[in-house]
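Rather than the whole complex, this shows some of its chains in their spots.
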Amino acid sequence: MINVGIVGATGYTGTELVRFLSRHPQVRIAGVTSQSYVDQRYADIFPNTERFIDLACEEQDLDKLLAKCDVIFTALPHGVSMEVVGAAAAKGKKVIDLGADYRFDDVRVYEEWYKIEHKTPELAKKAVYGLPEIHRDEIKNSQVIGNPGCYPTSIILGLAPLLKHGQVKVETLIIDAKSGVSGGGRGLNLAFHYAECNENLKAYNIGVHRHTPEIEQELSKLARTDVRVSFTPHLIPMTRGILSTIYASLHNIDTDTEELLNIYRDFYKDEFFVRIHPEGRYPQTKYVYGSNFCDIGLQYDPRTNRVIVVSVIDNLVKGASGQAIQNMNILFGLPEKTGLDYPALWP
Amino acid sequence: MINVGIVGATGYTGTELVRFLSRHPQVRIAGVTSQSYVDQRYADIFPNTERFIDLACEEQDLDKLLAKCDVIFTALPHGVSMEVVGAAAAKGKKVIDLGADYRFDDVRVYEEWYKIEHKTPELAKKAVYGLPEIHRDEIKNSQVIGNPGCYPTSIILGLAPLLKHGQVKVETLIIDAKSGVSGGGRGLNLAFHYAECNENLKAYNIGVHRHTPEIEQELSKLARTDVRVSFTPHLIPMTRGILSTIYASLHNIDTDTEELLNIYRDFYKDEFFVRIHPEGRYPQTKYVYGSNFCDIGLQYDPRTNRVIVVSVIDNLVKGASGQAIQNMNILFGLPEKTGLDYPALWP
C-alpha cells in the first residue's frame, strides 16, 4: 500500500483527491491537513465522503505528516506550496504539487507571471511537468511533479498531435476556452457568488491569464519553435467542465477532417484517457463529467483552411486531481488507470 | 460472472445501469436492447461509456436475450414491461423491473391508479417490493422484483423507523417532495424543455401522483395500520436528486431531536447505504449525487410537537438503477455493496 498525505485537503481539488484515493486499491490515506478545519472529521466537512474516510483534519505539521507518508499531494494556492514541497523533497519524499509553482522550466517565467519570488528554484528546475500523455518517461523517475493547470491540460492534449506533425501555422493559434465555476476554487469571491454567475456568461483575464505561459511553454516544445497564443478564458454557469475551442490555420491546403483525425488516432492510440470522437461529432463536457478522460473532436473548414479542435475535460479530474493520481500511479509503477477507470455520469 | 441483460438500455435508468454494471466485478453485460437505436454502438449513443461497453443495441428479441442472460433488468415505461417480465419468468430467469408494474401487493390498486389492466396478475402477486433495507429477506428468494419508485424510496426509508416504533400519528403525515428533472426521463416533453424548467420551480400532480399508492402500501405495512398521506411532488431546476421533507405529529410530547435520531441510528445500524446526519445538520441532495446512498436528517419542533424529516437520494441511483443492482447483489448472494460503494461527487 502507498501511504498518501494530502496537504490542503478541504479545497475542491483536495476533496476530489479524497474521492478517488479513498477507493484506490493500492492507497491508504495516511493524513489530511487543512488550515481552516483542524481537528474536524473530514466526513463532517464533506458528508458525501462518510463511510470512505475516517480521519480528522490535521494541522499542517510537516514532520509528522512526512513520517507516515510515501507521497504528498499539495493542493494549495500558488506560492504557498513551495515550502512544503521543499521540505518533503529534502526528506526524499515524492511530491505532486497541484498548484503552479513547479510547472515551469524557467523559474523567471513563473516569477514574471505570478509576481512572486520562487523559494526553491533548484527544485523547480528538476521538477517534471506532469502531463503523462506527453512526459510519461520523465515523470517515472522524477521526485517533484508540477501537476498541469486545468486549461493547459485541455489545450496541450488538444494540440499535441498537430504540433508534433508540423501541420499548423503556430502564429495563428487562437484558444477560446470555457470553464465551469468550480475552477475558481472554494474561496469566497463575488465573481463566484451564485446569483452573480448563474444565468450569466463572461470572458475574463483576456490576454493576461496566468495559464498562458504554461500553455506556451508546452506548445513550444511540441512545435520545436516559439509559440505565442491568444488565450481567452470564459466563465460558464455550470459546476464542472472545461471546453477549449482551438483555431489554427494549416500549412497544407489539401486535407480534410478525416485525415486530421487520423493523426490524432495514431498519436493517442495507446492512451486510455484520451478519446477521439468520430467525424461530425464533437465532445461535450458532460461526456467526461467526474471522470479522468480528455475527449477530442475536430473539424477541418475548407472555406478558411482552418482546423477547429474541441477538447473537453473535467477541470477537477483530468484538469487536477485525477491527473495527479495518474502521475502517482506512474511514479509508483502501477497501471496508469488504477483507481481512475470510471465512466462519466450521464445525465 | 453473472450474465446480465438490459431491456430498454437507452433511457436514463438504462444508462445508469450500464455505468455501474460495466464496472461491477461480478457482472458481464451480455446484451442491451433499445427500440430507438437498434444496431447502433452503445458508446456512440452515450459517448461517456466509451471504453466501458463494446456492444451495439439489439432489437428486443427476448428469446435471444434470455438465452444468454442470468438476470434481466427491464427499464421500460409502466405497462410495457409486463410482457417481457412474464416471458423471462416463464423461462426461470430472475427479473428486476424498474417500472411500476410489479410494485403492488394488490393488482387492483395498480390498475386503478395506472388505468391499465395487468397482464400477469399472478406473477405480480409473487413479486417482491425491492427495497432492501425493508424487505431484504423476501428479496433473497424472489424471482421477480418490483424495483421501488424514486419518490417512494426516499420517503419510505425516511419514515420507516418512526412508523415501526409507533411514534407518529399517521393521519398527520404530509410529504413535500422535490425532484430533479432527470426523474421525468429522456422522452421529449415541453415540461422538461430546458428553457421551460431552468430558473423555474413548480408543484405538479398534487394529490394524484401515481407514487402515492406505492408509498401508502409500504407505510401501511410498516405502521401496521392504513396510512393515507398528502404527497406533493415538485420539479426542481437541477438534473439529479430528490429531497423529501416529511411532516408528522407525534404521540409523545416529551421527546427531542436526539432521541428521535437514536431511533434512526438503531434502525439503520447495519445499513451501508443509509447515513443518519447528526443533530443540527440536514442532508443536501449533492451529498448523494451519483451515489447509492440515502441520507436522512431530522428536527423535532417543540413549538408544534412535530418531527420534520429530510431524506435525500439520487433519483437515478438509489431511486432506480443503483437500488436495482443492490437487489441483484442480494439475489445472487453477493455482498450488497458490490459495484456500488462509491462516494458522491462534490462539488
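To keep things simple, chains are lettered A and B as they appear, and every chain counts its residues starting from 1.
Here, a residue touches a chain if its C-beta (ideal position, glycine included) is under 8 Å from a C-beta of that chain, and two chains touch if they have at least 3 such contacts.
On a predicted model such as this, the values are computed, not experimentally measured, just so you know.
Engineer: Let me spell it out: one sequence, repeated, and 2 copies placed. What is the copy number of the whole complex?
Structural biologist: 4
One rule holds for everything that comes next: only the chains that are shown with their structure count from here on.
Engineer: Based only on mean CA positions, could you tell me how far chain A sits from chain B in angstrom?
Structural biologist: Each chain's C-alpha centroid was found; their separation is 36 Å.
Engineer: Which residues of chain B touch chain A in the complex?
Structural biologist: My answer: residues 12, 15, 19, 22-23, 44, 46-52, 182, 186, 198-199, 239-240, 272, 275, 277-278, 281, 283-284, 286-291, 293, 295, 341-347.
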